[in-house]
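Only one protein chain is missing from this complex, and each of the others stays in its spot.
As written, the chain order gives the labels A and B, with residue 1 at the start of each chain.
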Amino acid sequence: MSRFGSFPRRLVHVVIVLFGITLVTFFLLRLIPGDPALAILGSSYTHERAVAIDNFLGLNRPIWSQYGLFMERLFHGNMGYSFFYNQPATSVITSHIAPTLFLVIYSAVLALLISFPVGFYSGLRAGGVTDQGSRVFFTLSFAMPGFWLGIILILIFSVHLHAFPISGFGSGLPGHLYSLFLPALTIALGFSTVLVRSLRAATITTLQAEFIDTARMKGVRWSQILWKHVFRNAVLAVVAVYGVNLAYLISGTVLVENVFSLPGLGTLLVSSVSQRDYPVVQGVTLLFAVLIVAINLLTDVVQAALDPRVGQEIGS
Amino acid sequence: MTAGPAAWAASPSELLMKAAARAAGRRRSTVRRRLTLIIGLVMLAIAILACVLAPLLVSQSPTTLDALHPLAPPLSHGHLLGTDQFGRDVLARILYGGRIDLAIAFGATSVTLVGGTLIGLVAGYLGGKVDSLLMRLVDLFFAFPFLVLIIAIVAMLGPSIFNMFLAIWITSWVSYARIMRAQTIVAKKQQYVLAARALGYGRTRVMLRHILPNAASAVIIFSMVDAVGNIILAASLGFLGLGAQPPSPEWGTMISDGQNYILTSWWLATWPGLAVVFVGVAFSLIGDGLADLLRPGER
Partner (left out) sequence: MTAPGAAPLLSVRGLRSYLATGAGVVRAVDNVSLTVHEAEVLGIVGESGCGKSVTCRTIMGLVPAGLAYSSGEVIYHPHGPRSILGASQAELRALRGAHLAMIFQDPMTALNPVRTIGDQLLEAVTAHAKLTRPEARERAIDLLTRVGIPAPARRLSDYPFQFSGGMLQRALIAIALASSPRLLLADEPTTSLDVIIQDQILSLLLSLQQDTGMSMMLVSHDLAVITEVCDRIVVMYAGQVVEEGTVADIITAPRHPYTVALLDALPQPGRQDPQGPLRSIPGSPPSLIDVPGGCRFAPRCPLAVPECQTWETELLDTGEPGHATRCWRHDQVGRDPAGKVTE
């Protein structure tokens, strides 16, 4: 029986969710009180443009027809027109994707590098100095707004120590890694709170399992047991938590990009909101949701690959 | 693994003393757990009182301009925490601004708590089509990063404090629904529910009087975590200019303003952030304390 037996079911589920996302995004625009054309055009309001928008959105038509129009355009990659940037919304959005993706991956990796050693060690020496210390540290960082932490880091490392740049994306890979270090660290620390706690609990539980006794009974070296049994099993328990919190991470990028003035989707979203650039707002929201769906799918795949028991659950 | 060659030479009575000490230590940690809860409650009480009693604590109003002393550092010219670029007292702004953020913490959380819990309860108890429908809806909301969705909603409705409440109400109930539904499904199969049904109690009564009290602990603990999240959310929206509008003081907007002066006046962004951390830690400790209290045996 294939381990990915439930995969087709998963895909169907994903497609349904994607449709739902388009539905929600579609209705977002309809939330605007008053005349959408006026809202969208703002100061560039002219009668012809208003009529063009009305036609574009199909506001004269029944709602399901509007949705159909919306979906059809979506399939062609047409998200509407950004009057602020004077370009199709799609091209505005695509030009801002790179920094965000880079930041997301960077933070995900950093979070791993920080939380795994700390979480594992805290679990091994539960009640010890590292454990207590990290618990205090992470309780504090959990209550910290991500953007504020970012500002504090800027204060310490950029303003006073001049170790890192205050803002910007940098150029070239080393440039990106350097400029994005503080932002990625900000997100990673928020992310790590949950990861450390989960890994610690998973480590403690795994250490008490009977198969650890079996491994010791065989005469296996303790270091080997730690790595091949304790760590391996504890990490498995954390994969799901990691994936779920990745969504939180996405929210984090929006704020952090603003704090560090990174030219990514987050900054685009916020500036579009102040600019009343609704098509772009719609497009970015849609993109974020799709990103999350992709991440969740990826998490499931990784979990299935690492844990042989996953395919066994019926109707998971 | 034995305790080592030296230990097994010790007499049993010494061991008994050690064991008794360890047992006593376990009792002490129960006190320590209650302490977590108490400290959290005290901190929260301090925050609430400080903000509510603000007029009694600071002589200045948050909007008074001290034109002579803009950007004054802390502890200067009668301004404990300094002033901002308009000469407004930072401490006053924090205490008055806290009212908005605390209002969100309580107002937004309580509505989503009640609403989400009821929906989850109904979905879990009734099962079938109702459950499927509601859970599809929940899954749908979970597909969006909350902040992005809230930003989008606020964007459409227009930035204001009330719209912030609205946006949170629309999106945050899903977490509670999911938790409560899971708890309800488990509770449904328990003996006491079967007994109640056998006695002929109606569905509503069973749901509200029997299942809800037993399953409530999980959602209540979560609500503390959610409260922290909502405060940070409110501050975030304020930071992005989507929540409270000037000149209302609010911690997020203060941090945002403060960032512009980061090179010269560090205190503008720092104090409001610490305020958020203070309240956030308070809620966290309450949540941890409750979790330990309601689920014993978790270290």
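What we mean here is this: a residue touches a chain if its C-beta (ideal position, glycine included) is under 8 Å from a C-beta of that chain, and two chains touch if they have at least 3 such contacts.
Note that this is a predicted model, so its numbers are computed, not measured.
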Missing-chain contacts mapped onto subunit A: 208-211, 213-222, 224, 228-229, 232-233, 236, 306-309, 312
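We take it that only the chains that are shown with their structure count from here on.
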Length of the line joining the C-alpha centres of subunit A and subunit B, rounded to whole Å: 22
Contact set on subunit B toward subunit A in their complex: 136, 139-140, 142-149, 151-158, 228, 232, 235-236, 239-242, 252, 255, 258-259, 262-263, 266, 269-270, 272-273, 276-281, 283-285, 288, 299
Touching residues (chain side subunit A, partner subunit B) in the complex: 16-17, 20-21, 24, 28-29, 31-33, 126, 139-140, 142-148, 151-152, 154-155, 159, 204, 247-248, 250-251, 254-255, 258-259, 269-270, 272-274, 278, 281-282, 284-285, 288-289, 292-293
